[in-house]
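Of the protein chains in this complex, all but one are displayed in their positions.
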Amino acid sequence: MTSTAPVATTSLRFSRLLLTGAAGGLGRELRRRLKPYCDTLRLSDIADLGAAGPGEELAPARMEDADAVLEMMRGVDAVVHLGGVSTEQPWEPILQANIVGVYNLYEAARKLGTRRIVFASSNHVTGFYRQDEIVDARMPMKPDGLYGLSKAFGENIATLYWERYGIETVSLRIGSSMPEATTRRMLATWMSYDDLERLVMASLTAPVVRHSVVFGVSDNHTRWYDNRYGDHVGYRPQDNSERFRPAVEAKEPVLDRNDPATVYQGGWFVRTGPFDN
Amino acid sequence: MTSTAPVATTSLRFSRLLLTGAAGGLGRELRRRLKPYCDTLRLSDIADLGAAGPGEELAPARMEDADAVLEMMRGVDAVVHLGGVSTEQPWEPILQANIVGVYNLYEAARKLGTRRIVFASSNHVTGFYRQDEIVDARMPMKPDGLYGLSKAFGENIATLYWERYGIETVSLRIGSSMPEATTRRMLATWMSYDDLERLVMASLTAPVVRHSVVFGVSDNHTRWYDNRYGDHVGYRPQDNSERFRPAVEAKEPVLDRNDPATVYQGGWFVRTGPFDN
Amino acid sequence: MTSTAPVATTSLRFSRLLLTGAAGGLGRELRRRLKPYCDTLRLSDIADLGAAGPGEELAPARMEDADAVLEMMRGVDAVVHLGGVSTEQPWEPILQANIVGVYNLYEAARKLGTRRIVFASSNHVTGFYRQDEIVDARMPMKPDGLYGLSKAFGENIATLYWERYGIETVSLRIGSSMPEATTRRMLATWMSYDDLERLVMASLTAPVVRHSVVFGVSDNHTRWYDNRYGDHVGYRPQDNSERFRPAVEAKEPVLDRNDPATVYQGGWFVRTGPFDN
Amino acid sequence: MTSTAPVATTSLRFSRLLLTGAAGGLGRELRRRLKPYCDTLRLSDIADLGAAGPGEELAPARMEDADAVLEMMRGVDAVVHLGGVSTEQPWEPILQANIVGVYNLYEAARKLGTRRIVFASSNHVTGFYRQDEIVDARMPMKPDGLYGLSKAFGENIATLYWERYGIETVSLRIGSSMPEATTRRMLATWMSYDDLERLVMASLTAPVVRHSVVFGVSDNHTRWYDNRYGDHVGYRPQDNSERFRPAVEAKEPVLDRNDPATVYQGGWFVRTGPFDN
Amino acid sequence: MTSTAPVATTSLRFSRLLLTGAAGGLGRELRRRLKPYCDTLRLSDIADLGAAGPGEELAPARMEDADAVLEMMRGVDAVVHLGGVSTEQPWEPILQANIVGVYNLYEAARKLGTRRIVFASSNHVTGFYRQDEIVDARMPMKPDGLYGLSKAFGENIATLYWERYGIETVSLRIGSSMPEATTRRMLATWMSYDDLERLVMASLTAPVVRHSVVFGVSDNHTRWYDNRYGDHVGYRPQDNSERFRPAVEAKEPVLDRNDPATVYQGGWFVRTGPFDN
Partner (left out) sequence: MTSTAPVATTSLRFSRLLLTGAAGGLGRELRRRLKPYCDTLRLSDIADLGAAGPGEELAPARMEDADAVLEMMRGVDAVVHLGGVSTEQPWEPILQANIVGVYNLYEAARKLGTRRIVFASSNHVTGFYRQDEIVDARMPMKPDGLYGLSKAFGENIATLYWERYGIETVSLRIGSSMPEATTRRMLATWMSYDDLERLVMASLTAPVVRHSVVFGVSDNHTRWYDNRYGDHVGYRPQDNSERFRPAVEAKEPVLDRNDPATVYQGGWFVRTGPFDN
């Protein structure tokens, strides 16, 4: 595991942070990046997390298991919730992990008095907007599949639990957080890992967030998202997908304008599924 | 059963309409009111529907049973979906009837090619707006409980199935459809049964609706909702709660301004639940 | 010619009004309706206008003939401009009558100091909005054909001549002004002749209009237009297409949802032309 | 004094209401109209109020006298504040009555725990909008003189005392409340006394108002104001200036378009003052 | 001819691009700048284009000649249309080149199946907004002269041909593209040639544009335009007029605030013409 110096400027430090989905792509990246900001980093996933490193503790839990989720949440200052299904899949796993599971998460937070959740939502909550439309956090949701639908559910439960119980959430509508932008669509949706770290730390430490929604992309030249309603969170991206443009365009010189995956922000998600035919 | 002359001006007539939740309060009212507009009115509920009358047929189904829902939907021109849970309740019944159930409904529509669904959504989708705020159909959802959360899910799945599969929905954010307005809050939220009929028939017959959202209230003096984005549906309420004002105010002369049920549009829903403590 | 009592409440009276396009459908109707509001009604058209009646004078002119237009405009207090092409046609006649012609009209107004023009624009200026969209006067133009394009030109020249020369215009985006609504689309776009008269007289007499845009429809239940930005003009429609609904729906019980003429506000205009293939 | 039956539909009744400015034009009208809604109507003015009638009590006070205002406010349920200067005047009287005076009013409310104030603001708070602009309660203020400036101050202090101390206000941007509309401008700004009574009673009895702003005009054909953000107050005007149009236009057939009083909503206020030249 | 390395980051390459107006000021600049992005650059103008260089071909055409325009357009992948009149001029040349000519251009694109047009529109489409107003692409057009009127026509036909025929356009509302900013007004409207190249290439290569409108200015400190609705095009200016400020202000230390050319964004265009008096 490569050691990384923190990139976010905050000096705030948490006693115990919970990172769910810690065995996934973003989870592994954040596992090493969040550690410097807390005394103890609790990690959860249903996949293998390997051994706990220094200052780490393991708390695997299935999101659909309310009791396990309650145990997983006990004693943490805040949660970065990447757990659950993170791609378009059939209804049943999405229902269990992302609907029942997120309900369990917020119920646990209510019972335990957890103060803040950083929720990995997705650009697929608004994936049925076209690529020539600029979307902000107050425009109506337009999910592009069952996955996006489940993330929309998560954002709505975040609003509810703020209004009723005072649990704060920042929902991150993450674009494509990868080492490199590798498709034409990703020139707009790409977020570097450094910017991901900046965004997560800003979301964890901003003083007043209630339920805020921020689009998680780098400072790309091509922009589909207007982050104005999340400016108070203090996320300022430093990276830009433009350096990947030549390679990406060389690989995909021609796009089929009649393909919904070209037209809509959600890309190929918009023509996926259903899985149960 | 009282015979009623139709109040909507449409002359369009359906071969077979499906009315779900037909044994509930609104269901019984619409059962007799929708009959004149169709050859066959198929009725569904999990409660007792009594005997089928002339031109009626019974098709009871649990919403969480995908196969039953598919059978219930077979052969209908359009659906008026009142079925499922219609009050604040614990998570499990709401999950089954209003989340899994609505997913089953739209999957059945997709498989069968059903063209239009009139979905009984609720003012509780936006119940955490205050009573001095004017809400329109494009403002962010603010559900006031698990029931409102499930209706928000239903509206989002309606958007998804329109965008992906071309199934049209009109979501009716129904206020309080009752014979009379009986509380201070209902002076704003009341919808007469005649206006309910007008709204449902406009929603069934408007030529182009994609997924439209209309607030279901009468032409009350006190208004919280701005229906501008649903004007194309052609709903024009004719009734008004004002005649109930003297009796209502006499019954509730004083309101506790510190009670969230006074402050928020959702009324007592905002301080209900959770049920599982 | 039937005698009609004025329906507008104004008592203002013009010395000399010019009505162009006076031999057309709306022109014949307004010819008899405008007479009571002026001492002299000057009539212009390229079609036969018959003999001048009492208080009438004839001034035929081709709109593309700048000199003739200048003569036609001499000495009038205000103009109601219905002249030119009023349906989708090939480019050349539209260019001559509705682009060159309207330029000639405004140039004449500038030279003569004419104070106000009521310009018969059209709903086809925004005909490529869908029938589930609500359009107001500030939203971008979306013309549905060459006719709509020429009316958009007319509205823009009206703005220019207001800003630069102080000539006031009310542009009326007329829907379907006919004796009866006879199609499903016209349930939204219909304007009665009485409402047309109300609208024209309000536009002629409102104190301050600069360049205002008003959608010319009756108070129909189905509405696509939001007239808020023209409220100062004082047009209050009194009629409603709803009484035509049963006959219209009986004639057109089924609409082809895949037909652009069903989807878009412009109706069949959106799939007309070009004429020169 | 003519006896009047109440026109508002409310049955709510106050123990003691305070009406300031009770000797002025609107004050005398409301004096007899508010009596039926309360046990005791306390009246205040610096002009002669005559003798107290049954159920009336007199409490004259100069608004700039903080102690007198405190006494005037003691023991009342709610206030209808018409007091102070109500026309364009020199700075000193406006400063004393409408700025210092209104500060005294809100300080008294804070000290005494008064719950609600109906504040007679004015259309002159936005009088420098043009007559072809439609103004709503969220648009920036554009006062047309020192009087409008002082009413803007009053609205701002109402916001402050709501946010900080929980004192509710409805600010009424009253147009021209007179027996008849007598000028062209008043066709837009007129409010009948019956509608004034409806508006004041709705403002006193609406359950949740925080600080709401409502434009006080009747349902006139010519409209400059969009009351959407005050719809929750429940004011529904029943009168219309249109019946005065013929007489008004006969009296003022021609308007000078170059006169700011014609162009701006504030009418002749916009070219009044300063008084100290 | 100076050789220039491309400044846009795209690696996409066109087989044949058409540049119209290639002999004008911007045309000469783009002639050398566009060459590296295509195999063949076809050049058109009515002025002398000199000899074709390597990879260039000449196709002179008068825009008002439909047949010539059709030939000019044959076989090109995309068009950068700078042709026609580019300053305020009398009606007849503007009518021929910018109205009839642009109609011919779009008709040719329709017949030939041309996919995308980059249309040199102008800030004069909105030139009658004041210099203290911030304009975005959805605000109503306010042309400041016949030239701006013709560019407004061009933008509207671009919308029409997208909606009806699927021809994509990016309309560039170009400010002042010059080597240097030389007037106070140009501190806001200036666009460097490098930024012009960036903008044109982004417009040619963005995947989904339908009809998009982008204001063509550099990243100047003084801004009148809000480009939010064109962010998906991916134009990110790199230059700034601020370095010209000292020289410009020294040359124009005093502005006449009563001069419309100072007040309005269109500058001296707003007080030009008509030419035919």
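For clarity, chains are labelled A, B, C, D and E in written order, and residue numbers in each chain start from 1.
Here is the rule we go by: contacts are C-beta pairs under 8 Å (C-beta built on N, C-alpha and C of every residue); 3 or more make two chains touch, one makes a residue touch a chain.
These numbers come from a predicted model, not from an experiment.
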{"item": "Visible contact partners (per top-of-document touch definition) of the missing chain", "value": "A, D, E"}
{"item": "Of E:Leu19, E:Ala66 or E:Ala188, the one touching the omitted chain in the full complex", "value": "E:Ala188"}
{"item": "From E:Ala5, E:Ala51 or E:Ala250, residue that would touch the chain that is not displayed", "value": "E:Ala250"}
{"item": "Contact set of subunit A toward the excluded chain (per top definition)", "value": "9-13, 115, 202, 205-210, 212, 228-229, 231-236"}
{"item": "Hidden partner interface residues of subunit E, rising order", "value": "130-134, 184, 187-188, 221-224, 226, 242-243, 245-247, 249-250, 253, 255, 257, 262-263"}
{"item": "Residue ranges of subunit D at the interface with the undisplayed chain", "value": "91, 95, 99-100, 103, 107, 110, 128, 137-145, 148-149, 152-153, 156-157, 159-160, 163-164, 270-271, 274, 276"}
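As a working rule, only the chains that are shown with their structure count from here on.
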{"item": "Interface with more contacting C-beta pairs, comparing C-E to B-C", "value": "C-E"}
{"item": "Centroid distance [mean C-alpha coordinates] between subunit E and subunit D, Å", "value": "53"}
{"item": "Separation of subunit B from subunit C, taking each centre as the mean of its C-alpha atoms, in whole Å", "value": "40"}
{"item": "Contacts with two or more other chains, residues of subunit D listed in rising order", "value": "none"}
{"item": "Chain contact graph, described as a line, ring, star, complete graph or other shape", "value": "other"}
{"item": "Contact pairs between chains, per stated definition", "value": "A-B, A-E, B-C, B-D, C-D, C-E"}
